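In this view, the complex is presented without one of its protein chains, the others remaining in place.
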Amino acid sequence: MIALLEKDCGLRRKAEILRWIESRGFRAHVTELPDAALVGVLGAGAEELAAALLALPGVREVRPESPPWPLVSREHHPEPTRVRVGEVTVGGREVIVAAGPCAVESEGQLLASARAAAGAGARLLRGGAFKPRSSPYGFQGLGEEALRLLQIARAETGLPVVSEVLSEEDLDLVASHVDLLQIGARNMQNFRLLAAVGRKRTPVLLKRGLSATLDELLLAAEYVVSAGNPQVILCERGIRTFERATRATLDLSAVPVLRGRTHLPIFVDPSHAAGLRELVPALAVAAVAAGADGLLVEIHPQPEQSLSDGRQSLDLPAFARMMEGVRAVATAVGREVAAG
Amino acid sequence: MIALLEKDCGLRRKAEILRWIESRGFRAHVTELPDAALVGVLGAGAEELAAALLALPGVREVRPESPPWPLVSREHHPEPTRVRVGEVTVGGREVIVAAGPCAVESEGQLLASARAAAGAGARLLRGGAFKPRSSPYGFQGLGEEALRLLQIARAETGLPVVSEVLSEEDLDLVASHVDLLQIGARNMQNFRLLAAVGRKRTPVLLKRGLSATLDELLLAAEYVVSAGNPQVILCERGIRTFERATRATLDLSAVPVLRGRTHLPIFVDPSHAAGLRELVPALAVAAVAAGADGLLVEIHPQPEQSLSDGRQSLDLPAFARMMEGVRAVATAVGREVAAG
Amino acid sequence: MIALLEKDCGLRRKAEILRWIESRGFRAHVTELPDAALVGVLGAGAEELAAALLALPGVREVRPESPPWPLVSREHHPEPTRVRVGEVTVGGREVIVAAGPCAVESEGQLLASARAAAGAGARLLRGGAFKPRSSPYGFQGLGEEALRLLQIARAETGLPVVSEVLSEEDLDLVASHVDLLQIGARNMQNFRLLAAVGRKRTPVLLKRGLSATLDELLLAAEYVVSAGNPQVILCERGIRTFERATRATLDLSAVPVLRGRTHLPIFVDPSHAAGLRELVPALAVAAVAAGADGLLVEIHPQPEQSLSDGRQSLDLPAFARMMEGVRAVATAVGREVAAG
Partner (left out) sequence: MIALLEKDCGLRRKAEILRWIESRGFRAHVTELPDAALVGVLGAGAEELAAALLALPGVREVRPESPPWPLVSREHHPEPTRVRVGEVTVGGREVIVAAGPCAVESEGQLLASARAAAGAGARLLRGGAFKPRSSPYGFQGLGEEALRLLQIARAETGLPVVSEVLSEEDLDLVASHVDLLQIGARNMQNFRLLAAVGRKRTPVLLKRGLSATLDELLLAAEYVVSAGNPQVILCERGIRTFERATRATLDLSAVPVLRGRTHLPIFVDPSHAAGLRELVPALAVAAVAAGADGLLVEIHPQPEQSLSDGRQSLDLPAFARMMEGVRAVATAVGREVAAG
């Protein structure tokens, strides 16, 4: 539920309203808008307070039917949120491309990828350090060593880095090395991990689960934001369907649907969705045309020798060509992409 | 299975090869390429003939592992097929937009839609005469009267018309009134209807079934082509998944996947996939960016009064705005759209 | 919408009520219950008549929120419908097993199957004459010859026969040879075919489409019943999901869900759902435990030589063993199965 306070509602009155809400077992979250303060009343059953809340002095309007994810909703925060990742602003006019290898394998592999990414216009460097693998016998990533290599690559190229965190246990370590914390699709409903990254200051890239509805993705984002971290980027990466021509089915409708429901920026990962590198360029430009604020793309200097997901990684020249197409389409829809 | 004949394989030898194939219970389908003739050997188990066929004089190469839809495969026909619909060429550099009401409701409604479609750069007019409805109590379309109105609209605007045929019984009637026969998603595996349109000369727009894989769509197209009608356009229109924010999940990966597998042109219908008009423009430009050869879009002069699917129809000004976006993105990907 | 008339509502008054409904553009369907007549008011928007209808003399109650498939709903017809197939009653205490080959291939194959089916306690013989095949090059069935063989098998074993009809064109032919007309999953929304079998007297076995919701299955049944044929059996046969360990995912929840919504009998086809014969016995007994009124099972004297779907056909001894399990579980849930 959302309440709007009167323009001239003073600090003291505001404090009384918040205490009133909290004394009834709910949490209150205040956002200062130019012409009013907006109060999110958080907790199951909040809408039963509506009439009593409206009767309090200083309350101008109460909207009981706000969505179950009030903090991330457009109603609560009509302006698009811009997320700062290092020097890069996500959610503005610029379409931000994050590129890099699925897993960091070696300094040579990572630096070659990072230079090519930067050279083609990518603004963020991605690279897996801790890899979630279906099989206990799969390559699980280089871990801390990979995080160290990511810092070297950042120092050399200037690109802020994004990498996945798999568990609360690794969180401090990963957060101290990266500029953007990725929560992977398999952990989208690992609610403890969501709350834990919500207590950090590092921005979060939250990927949609393989069978998560868009409302569930927004609820997962609400976990992070309600725990205190408003810097969340959503990422569509394909859902699981009956079709097997692709690894997952990229749901590009997610972009305009989420745009209508939330103020958070929206990324698209065509690499994991397609699972086949030859499909990535077409899906990347389609995502930008649909309105995505950014892309997450896997690249590798020698995809055929990749230790994980090589089939879906672009080689470096193919990535540079893809970026030309992305740039042209971004311009056509009134956005821009950094020069290569 | 596909066989390539030698360049200098004469008519007589060619005839012997075909007789040999047919005497073994298979069908043979010849395509003349610039430097050779290509023979599709059609029928289950054809690959067992491979060695014997290769031993025949005049046969240069045999490819036993050709896909189960040889006639529509890229291997059989490397050049893109161009389908002529009236004066319009589908499958060339131009992206063709077909627009019109879900169902023809009246002369006024249809003509207003047709003029707006033509004025904004659409090249084909769509309009339902016979409507497949989940409920026996739903509006089933104006039938023959709608076909007559479509001809009036064509005469006035010059736009060739596309309309759905639901059954063999109506086929002659519909085919005599329209320029492009639509097979709807629910009939994609109505194999008798596929074979029947395959015996016609009218081009066919074949929509993907709600739970059809892309291979099944290609097999459905093979039904039409193998029955004698090579003029087939495929159409992605959303598949059924767990997500309910949209009516269906538009699978834009279908465009590059199909492009790699078949020479047939590929349309996308964002209206039925989304089910919500506010999502249509974003999905339309995404489809063009992904490489679609055309779009199928529902428009209505007064969507809120529509007798069917009003929620997904664009009003006429919104369609004109959408076309501007489509034109810009088409240019960005090296295609073009008719001027509005 | 459903209306209940007063107990003493005479014929003349009843006729007036029906004329009143029809003069407003709706259809009326009367069912005589022991203590009242029940009138289904059919057509979109019928609920707007509710108040005026209730005001008519002789009308006791009006239920505007009846489901969109009034004729097949439990509300319209609280007692379970029993469908007569030859001498066999479907929908009573007895669980009816229909068994036979996927496709009729020869007199020997069919008769061996039919004798084994009858010997093990099956009460109906299934056998495909016209086969819907994804590929135009697959075996399409023996057609009319198969229908003739089914009649021979029926004469010898006494088992009524069920076979699929693919198109309106074949309907008279098939209906004149079989006791139960099967509408396959791919034709569940071939609305013209549904209406056509609705105009016949032969009972209908209607299979759920691969991506049809249960409400859509009930609407499909409503097409048949509202066209005049109340003898419909529903059949769950698996839906399309992401799981590939089985050909489709058998949705046994369909049995209790449908039981709550409709008075029509419910069959289950474990063979097509599983696609693997080793899974069929477990799913068959599970279906009976869940409350199914019957089973559709594929058997073959030599499954490995079958021309279609051999991988899912039980051989004859395995079928006999399955029937023992089915009999035991049927008894445990208060039903019975014919002796072997």
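Each chain carries a letter (A, B and C) given by its place in the written order, and its residues are counted from 1.
In this section, a contact is a pair of C-beta atoms (placed from the backbone, for glycine too) under 8 Å apart; a residue touches a chain by one contact, two chains touch by 3 or more.
Note that the structure is a prediction, hence the values are computed from the model and not measured.
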item: Hidden partner chain, touching residue among C:61, C:79, C:107 or C:278; value: C:278
item: Absent-chain contact - pick from A:73, A:202 or A:226; value: A:226
item: Omitted-chain contact residue, chosen from C:51, C:152 or C:333; value: C:333
item: Missing-chain contacts mapped onto chain C; value: 211, 213-215, 239, 241-246, 249-257, 260, 273-274, 278-279, 282-283, 285-291, 325, 328-329, 331-333
item: Those residues of chain B which, in the complete complex, touch the missing chain; value: 240-242, 244
item: Residue numbers in chain A that touch the chain omitted from display; value: 42-44, 46, 68-69, 132-139, 166-169, 186-187, 189-193, 195, 209-211, 216, 219, 222-223, 226-227, 240
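Going forward, only the chains that are shown with their structure count from here on.
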item: Inter-copy rotation, chain A to chain C, in degrees (Cα atoms; steps of 5); value: 180
item: Classification of the chain B:chain C interface as same or different, half of numbers criterion; value: same
item: Intercentroid distance (Cα basis), chain B paired with chain A, Å; value: 37
item: For chain A paired with chain C, centre-to-centre distance based on mean C-alpha positions, whole Å; value: 48
item: Interchain centroid distance [CA atoms averaged], chain B/chain C, Å; value: 33
item: For chain A, residues that touch 2 or more chains besides their own; value: 241-242, 244
